[in-house]
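Sharing a structure, written as structure tokens. Questions coming.
Just one protein chain is left out here, and the rest sit where they should.
Let's turn to subunit A:
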Amino acid sequence: MSLVINNLHVKIKENNREVLKGVNLNIPDGEIHAIMGPNGTGKSTLVQTLMGSNKYQITDGEIIFNGTKLNNLAVDERARLGLFLGMQYPTEITGVKNSDFIKAAMEATHPNHHLTVLQFLQRFEHCMNFLDIDHHYADRYLNEGFSGGEKKRNEILQMMMLKPRLAMLDEIDSGLDIDALKVVSNGINHMRAKDFSALIITHYDRILHYVTPDVVHVMMDGRVVTSGGPDLASKLEKEGYAKLRDQLGLKIKLVDDE
């Protein structure tokens, strides 16, 4: 079981611009992968496309998740297959209580696993304690007025409650203070299992000190240009993308190039 992406080409519907230019990626079950890459290279686009956002259009290639082709599946169908996206900018929804939402989402993603209200509350409390989230966030409206870090924690809370098969976490570490980073990392490590895999998008190797990835991929200009072990992240952190690009002999313009 795994996620397999073959030659994925994606354009932005709004302006017809091709952002992903042939992504190949393979995440076997039980593994945690990281993706790093300069701003604007298509990392978020990749995970949004995997989740099924209607802002993006697949023009070529395919996405296979545990044997099912995802290309034409609706967002909620993908979620019910076990995909989860911890978003870079989680949405605020007024009037919808965090706990009500999470309970509804659990019922939707695990229709055969009925939880009583008590069982739900116990698990919810357990996860909130684990993530050091104050209990009153259960009754807060979904992400409304949450600080950047609180939103990220709430994404991890949802992940722990929903127990997806594949969690894609888009810059889950940005905006987190040092303690929160540890807490969130614990949350991800806690999920590690044979039937769980994760894809962590990050700009810094800091989180990868807490969550050791099996594979680190580097994306540039809409493609995965190289992959390696955890040491690739520290190397990038020291040397930057320009050097890697030159080593790989790529002709790509980076945002910071003069």
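Of note:
Please note the rule applied: contacts are C-beta pairs under 8 Å (C-beta built on N, C-alpha and C of every residue); 3 or more make two chains touch, one makes a residue touch a chain; residues count from 1.
By our rule, contacts and distances are computed from a predicted model.
For the chain that does not appear here, its UniProt entry gives the protein name "Fe-S cluster assembly protein SufB", which is one of "Fe-S cluster assembly protein SufB", "Acetolactate synthase small subunit", "Sulfonate transport system permease protein" or "Protocatechuate 3,4-dioxygenase subunit alpha". Only one of the listed residues, A:G67, A:G95 or A:G249, touches the absent chain: A:G95.
Of the candidate positions A:V10, A:I27, A:I63 or A:M87, contact with the unshown chain belongs to A:M87. Note on the undisplayed chain: of the listed residues A:A74, A:A193 or A:A242, the one touching it is A:A74. Listed for subunit A, the residues touching the missing chain in the whole complex are 51-54, 74-76, 78-80, 84-85, 87, 90-91, 93-96, 101, 104-105, 108-109, 141-142, 158, 162.
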